[in-house]
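Taking it in order: structure first as C-alpha cells, then the write-up.
Yeah, one chain of the complex is gone here, protein chain that is, but the others are all in their spots.
Let's look at subunit A:
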Amino acid sequence: MGSISISKKCKDLSYSESGQRISSFPDEVLENVLGLMESHKDRSSVSLVCKDWYNAERWSRTHVYIGNCYAVSPDIVARRFPNIRSVILKGKPRFSDFNLVPENWGADIHPWLVCFAKAYPFLEELRLKRMSLSDESLEFLAMSFPNFKRLSLLSCDGFSTDGLAAVATLCKDLVELDIQENGIEERSGSWLSCFPANFTSLEILNFSNLHSEVSFSALDRLVARCKSLKVLKVNKNVTLEQLHRLLVHAPPLVQLGTGGFSQELQPSQYAGLESVFNNYRGLHNLSGLWDANPLYLPLLYPACTGLAFLNLSDATLQCNELAQLLGHCRNLRRLWVLDTVGDKGLEAVGSCCPLLEELRVFPASPFDADIVHGVTESGFVAVSYGCPRLHYVLYFCCQMTNAAVATIVENCPDFTHFRLCIMNPCQPDHLTNEPMDEAFGAVVKTCTKLRRLAVSGLLTDLTFEYIGKYAKNLETLSVAFAGSSDYGMQCVLGGCPKLRRLEIRDCPFGNVALLSGLDRYESMRSLWMSACNLTMSACRVLASKMPRLNVEVIKDEDPEDKCHANKVYVYRTVAGPRKDAPPFVLML
C-alpha cells in the first residue's frame, strides 16, 4: 500500500515540469533512504515504481533472498545487484527433508560461490537451506571471501566435517557458524580445534546436531577467548560437567544449547551447576537437554525466568516434569516439546505460559504404532484455552476431532501457521467418524491471517473448497493423503490469491487439476506433486504452454510405468531449464 502512494507521488512530481521524467530526489539521497529498507517484499515493490527507483534500489541493496536457487541464475543476481553482502539461498523442494527427493538432485552451491567470488568479494553472510555443498565448496568459500562472517547451514548435505575445518581455519573474522540438521559425513570432531589461537570474533556457534565428539579443551578455550559469544549450542557429547566448565568461562550467553543432560553428578558438581545457572538469568533461548534426567531439571529453573524459547524436542520429558519446569517459564513465547509429555503436559503448558505464541509438538516414537501414546485433541484444546496469543502451531497427534479444532481456532483466531499432522493417513474424526473437512474449514474461516497450512486426516474435496474460498492470505499449503478428485485442487488454484508454495503427495489429483492452474504457477514459487495421478503428457503440455516454468519429473525406480509422472516439481524461473539436472530428472 505504501508503495502505491509513493509511486503516485513520484509520477506527479516527475511530470510536473514539461512532461520530462525527473526524479525528485538526488540518487544518493534515494539510495540512502532505500538502503534503510530491509524487507525484500518492500524492496521488490519499490523496484517496480520507475526506472530510477529500480536503479536506486538495486545499488542500495545489500541483502538478497533467493527462495528457489533455480528461479534465477547467479549471473542474473550479480548483474542486478552489485553490492550484496548477504545472501539467503534455498534449494531443494521441502519434501526432500522427508526422503522424497533422491540424492544428487541438484541445488549445488558451487556455481553460486564461483559467481559471487567475482561479483561480491566482500560477501559477509551466507545462509543456506536445503542446498548441496561439498567440502571443496566450503574451502573455496573460506578462501574467496576475506570478510566472510556468517555461515548458516540448515538441512544441507554433501559435505563433511573436513569442510567445517576449512571454514574454521580460514575465516579469520567469522562471527557465526550455525550447522543445523544437515546430512553430513562426520569424520571427526577435530574441526573445532581448527579455530586459530588468536581467533576471537565468534558470536554464534551451533553444532548441536553433529554427532562426533569435539575436543573439549579446544571448545573450552574457544569459548573463553570469544568475548562476544552470545549463542552457544553444543552437541550431546558434551557432558554436564563439561557444560559447567564452559559456562564458567563463557561470557553471558543469550542462547544456550546444552549437551547431554544425564550424567550422574556428585553433589559438589550439582552445586556448581546450580550456582552457574543461577547467574544465567538473561537467557532467551534454551535447547539441547538430551536424555534429560528429570532430577537435574531444577538446575535450570533460575535460568528460565526470562526465557522466550524453550526447545525440549530432544528431551523425553513426562507431564509432571514438564509442568514443574514450565512453572518457572512464565514468559515463554515459543515451546517445542516431544509428545511424551502427553495431554496432561499440554494442559500444564496452557496454564503456565499465557504468552505462548508458538507450539511445536513432535512425536517421540511415531512408528511405534502398537501403543496409544502421544497427544490427542484434548492437549491442543487445553493449550488453546490457556494461550490466546498462539499463532504458530506444529502438532503431531494420533487423533483429532472437528469439534476440537473448531474450539481451538475460536480460542486462538490469530493463527498464521497451522500445521496439523494426524499421523495415521486418512484418519477421520475419531468421535464422529466423519472426515476432517469441517476442522480445516473452521481454520480457514476463522483465521484470516493464515499464511501457512498443513492438512491431514481424512479429507474430501470440501476441505479444499473451504481453503480456496476463505484462505485469502494463504501462502504455503501442504497436502498429503487428502482430497477426492481434481475438483479439490482446482478449488485451491482458483482461490488462494497469495498462494506461493503448494506441495501435494499421495492425493487423487490428476492432469485436469494440474492444467487448471496454468495461469497460477507463474505467480507461485513452486508446485510439488508426488504420488498423484499425473501423466507425462500432461506435464509436457504444461511445459510447452508455460515457457517461463521449469517442469521437472523425477523418474521413478519403476521403469515399467512410462506414462505416469510420479514426482513432479514445477517452478517459475527466469534462468531457463537448469543445466545440472541429473539423469533421473527429466526437464520438460
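List of remarks:
Everything that follows uses one rule, which is that a residue touches a chain if its C-beta (ideal position, glycine included) is under 8 Å from a C-beta of that chain, and two chains touch if they have at least 3 such contacts; residues count from 1.
Criterion: contacts and distances are computed from a predicted model.
This complex has a chain not shown, and the name its UniProt record holds, of "Trifunctional enzyme subunit beta, mitochondrial", "Serine/threonine-protein phosphatase 2A 55 kDa regulatory subunit B", "Auxin-responsive protein" or "Exosome complex component RRP46", is "Auxin-responsive protein".
The missing chain, though absent from the display, is touched by one residue of A:45, A:239, A:287 or A:516; that residue is A:239. Here the missing chain is touched by one residue of A:143, A:426 or A:536, and it is A:426. Only one residue in the set A:480, A:514 or A:539 touches the chain that does not appear here, and it is A:480.
Across A:39, A:217, A:365 or A:523, the residue that sits in touch with the chain not pictured is A:365. The chain not shown here is touched by just one of A:31, A:157 or A:377, and that residue is A:157. Residue-level contact of subunit A with the missing chain is found at 95-103, 155, 157, 181-184, 209, 211, 239, 260, 262-264, 290-295, 313-314, 316, 318, 340, 362-373, 396, 421, 423-428, 454, 458, 460-461, 478, 480-481, 484-485, 487, 505-506, 508, 530-533, 556-558, 564, 566.
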